[in-house]
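Note that one protein chain is taken out, while the other chains of the complex remain in position.
Our next item is subunit A:
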């Protein structure tokens, strides 16, 4: 993993015009998530003009917020060349805690959630110190979270705390709440990860770990930081989800694992090399939410084909991105 040549190094050694070409392609690639979102929204608008309204966007994007937060959690893990297969069940577990403990006994609820973030930090340390494959560790953890979720909430139920329902049900003037939330998430994470000096170190740990280590930075610390951040955003995702659905279910987040990975990749991220884009990832999450359920719903695909059509949309969007980035790399 550490042998992967860093992308920044290859740019530096290339001649100036080639570097400019790469810059243009990178810019294009950064634009792709936004383009696919515009495409999906346009398609929905053509099929059902009624959906393009304050009410429509509030409805359609309400469930995109927890997906966007889970995608950001996944993005932190992917930045350091790992993969989190437990984020879905973790979100489900947080949802169960939110719908039970956090409402009935806020202090205990907060303590449990903080402890859960602590477990994430511990996982980061474990993966780094023992040099374990993150896929195996997080796959194992996914069953642990699922089990804990069922213990918390053996049958679906519970209720979101009132303050959370109020927050997720906000109706600000002019711009629907989910859009504001998406912008805030994207800007905050973009600034933290792409614009601060420690953010550069964190990404560098994924891009060229050896260099970062030789420069005197602790790789253990970067990994623990990233996993902790993943835990924090996982908790936010679970809470946002319960704030939207109003009630919990132990299986509620299971689909988020794959959605979050697809969102990061769709948004311009790479599995290795610390190349990620927080803004792209949020756009990717929104695109996936709209394409998978809303667009297909408006297209009236027969039930037997809906499942397959969903997968095909995902592959087409991802393939388009892969094509463009392949060309970008070739120069």
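Following the convention adopted for this analysis, a residue touches a chain if its C-beta (ideal position, glycine included) is under 8 Å from a C-beta of that chain, and two chains touch if they have at least 3 such contacts; residues count from 1.
In this section, contacts and distances are computed from a predicted model.
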item: Protein name as given in UniProt for the chain not displayed, "Aspartyl/glutamyl-tRNA(Asn/Gln) amidotransferase subunit C", "ABC transporter substrate-binding protein", "Na+/H+ antiporter subunit B" or "Metallo-oxidoreductase"; value: "ABC transporter substrate-binding protein"
item: Full-complex contact with the absent chain, from A:66, A:124 or A:206; value: A:66
item: Chain not shown: contacting residue from A:106, A:133 or A:156; value: A:156
item: Touching the absent chain when the full complex is considered, from A:200, A:218 or A:293; value: A:293
item: Missing-partner contacts on subunit A, residue numbers; value: 48, 50-51, 56, 59-60, 62-63, 66-67, 150, 154-158, 241, 244-255, 289, 292-294, 296-298, 300, 302-304, 306-307, 310-311
